[in-house]
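Only one protein chain is missing from this complex, and each of the others stays in its spot.
Order of writing sets the labels: A and B. Residues in every chain begin at 1.
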Amino acid sequence: MSAGAQSRPGPAPHGPPARSGSGDGAAIEADGLTRRFGDFTAVDAISFRVERGEVFGFLGANGAGKTTAIRMLTGLLSPSAGDARVAGHDVYDEPEAIRRSIGYMSQRFSLYEDLRVRENIQLFGGIYGLPDRTIRERGDRLLTDLGLEHAAEELVASIPLGWRQKLAFSVATLHEPEILFLDEPTGGVDPITRRQFWEMIYRAADEGTTVFVTTHYMDEAEYCDRISIMVDGRIGAMGTPRQLREQYGVPSVDELFLRLVRPGSDARHPAAGPLDAGGMGGAA
Amino acid sequence: MTALRGFIVKEVRHILRDRQTLWLILLLPLVLVILFGFAIRTDIRSIRVAFVDPSPSAASLSLQNRFEGTPTFRAAATVASTRALDPLFRSGAIDEAVVFPADFARGLGRGAGRLQILTDATDPNIGSTMTAYAEAVIQEWAAERIGSGAAGPGALVSVRTGPAVAPETRLRFNPTLASEDLFVPGLIALVLTIVSAVMTSITLTREKERGTMETLLVSPLRPWQILVGKVAPYLALGFVNLVTALAAARLIFSVPLRGSVPLLLVEGLLFLLVCTGLGVFISTRTDSQRAAMLASLAGLLLPTTVLSGMIFPISSMPAWLRPITYVIPARWFITIARGILLKGVGLEVLWPDTVVLALMATLLLAASTRLFKVRLT
Partner (left out) sequence: MTAAERGLRLRRWLRTVGFLVRKEFLQVFRDRVMMFEMIAIPIIQLLVLSNAATFEVHDSRVHVVDEARTAESRALVRRIGASRYFTVVSSDPSMAEAERDLATGRAAVIVRIPRRFTDRLAAGRPAPVQLVLDGVDGATAGVVRSYLGAIVEGYGAALEMRATPLAVRSRGLFNPTLDYKNFIVPGILVLLVTLIGTLITSMNIAREKEIGTLEQLNVTPLRKSEFVAGKLVPFWLIALAELTVGLVIARLVFALPMRGNLLLLFGAAGLYMVVALGVGLWISTVVQTQQQAMFLTFFVMMLYVFMSGFMTPVESMPGWAQALTELNPVRHFLLIMRGILLKGAGFADLWRPLAALGVMAVTVLTLALRQYSKTTG
């Protein structure tokens, strides 16, 4: 993951397509979203907006609060303060409506290891109310696209990590949700699988799905339409990768990240840049 | 050795950090012992009796009053016919019924009185005791009536009021047949068995499930050291349980302590070693917490309750079954505990039981260590 990610081969950055359909509402809106655990503030009043069909990268170091934020947006965790709307529904008032509209792939593998690959797909297809034939057809298509069709009858416990992540991705997209939340989908997988994932992410975005992906691989930032970088519970920077690189005068998002979190006095001072809103330091 | 010590320290810290579980481990056994010590009675305290008295007389009412005056009996109903008894028995509203014939008073006057006792013998043990109690009340009443001449004219005057050869009974070691004295030591043994065995088996299988067991095995610790490190803290906790439970038995229930306290504690420690060894052994045969819990809790709870002698005497069991009770650790410890607490005996009597416990501990721990190595290498 060198600097100069521009020159890497691979899928071109994707721009938000015009999307027909319902209203002007953003896919995801967060306003001062906060979560405290006792004395510790994991997410400190973050605000952002994700448009429909965008591929939004939610970057940050491990422990910066990305997973907590995503859990609040998906209705798994209730916020301590602030507002958020997902697919036009308020996270406090309409959590069930949100659940119907989203797909989720968690950082920690959370499907059934004592079921077969296909059985996991059937189970979640059924839970989302898809008809049997749809489950079969879409399931087959997803497995083929991800190169898993030969493992369809294997017990999940006996397949390697990369394949499990692919399965989790399939389950998240099976019901063709409006918004896809992916928490570190490429953690620990090989480069070929990584590319396959991003191809699938683009395909979903092409069809109008909003993709909200967290990662600590900074080079993946280049694949996103817009990104934000979380540092100690706050949003340190947000914009398109190109904008941010120009604004901070760094050759890569990787560099930008290092600058934002570098220990020592720099990290405590507001960075020179118009987009920097609330300062860098946060709760320890 | 420093590796082992460091490991034990880490295990202890780990346990202390999980406050919730720690409180559960320390308090649950104690709560159970105290609650059941107060609540459970193995003897009969209350017999609900109904009377069928189609033509009441001074005599029949006098006998009914005698029943009501006896503390063990509680007059539950008076009905006119035996048919009315059926729903009362079937629904469990009464335990026993005394049926007076229509000519009870007259028959009694002629010296040919009759009475019928009907007892719910679903539990035949309790049933025969209840019958005996009722018969005793009736015969006492009858004897008094005759003695006082109230039976009426024509009754035999010189009737012996009691048997010629009379058994006088003394009870050793438990003169009042106090339930708690018998029950509480057994209860303590049962609770300790389950808590120790299940705790250890779950702890070890949890490590297996999480995969941290592999990390342990590639560390410089030898398998036996891992076992010791895992088992030692739970042994200590079990000992705390033992001491608090015995203290409760003594202070709250006044269970006697006629023998040697140090001996009791040492035997207790030996017993705990067997139970934790059992837990370790179970964990070598199972891979998931779920299976370990099923095997230890479901596998030990009822068998220990029934086969250890805590409620059902081993002498009552059929001969072919008695050897099976040998594998229940609590069986041996209950004999030891009752011996020390109630009979005041020591090692000179209890050495066979002690040897058995020691053998069980050695066997279990040796087998577990060997299986531990085999499974993971």
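In this text, a residue touches a chain if its C-beta (ideal position, glycine included) is under 8 Å from a C-beta of that chain, and two chains touch if they have at least 3 such contacts.
Keep in mind the model is a prediction, meaning the values are calculated, not measured.
Asks: Could you tell me which of the visible chains the hidden chain touches?
Replies: If we consider the entire complex, the absent chain touches A, B.
Asks: Out of B:F239, B:F253 or B:F312, which touches the unshown chain?
Replies: B:F312
Asks: Looking at A:F124, A:W163, A:Y223 or A:F257, which residue reaches the missing chain?
Replies: A:F124
Asks: Would you write out the residues of subunit A that touch the absent chain, in ascending order?
Replies: Contacting residues on subunit A, toward the hidden partner: 35, 74-78, 80, 95-96, 99-100, 102, 104, 106, 108-115, 119, 122-124, 126-129, 171.
Asks: What residues on subunit B make contact with the chain left out of this view?
Replies: Contact residues on subunit B toward the absent chain are 20-21, 24-25, 28, 31-32, 36, 38-48, 87, 89-92, 95, 108, 111-129, 131-132, 134-135, 138-139, 142, 146, 151, 155-156, 159-160, 162-175, 177, 179, 182, 191, 194-195, 198-199, 202-203, 206, 286-291, 293-295, 297-299, 301-303, 305-307, 311-313, 315-318, 321, 324-325, 335, 338, 342-343, 345, 349.
What we mean here is this: only the chains that are shown with their structure count from here on.
Asks: Centre to centre, by mean C-alpha position, how many angstrom separate subunit A and subunit B?
Replies: The mean C-alpha positions of subunit A and subunit B differ by 59 Å.
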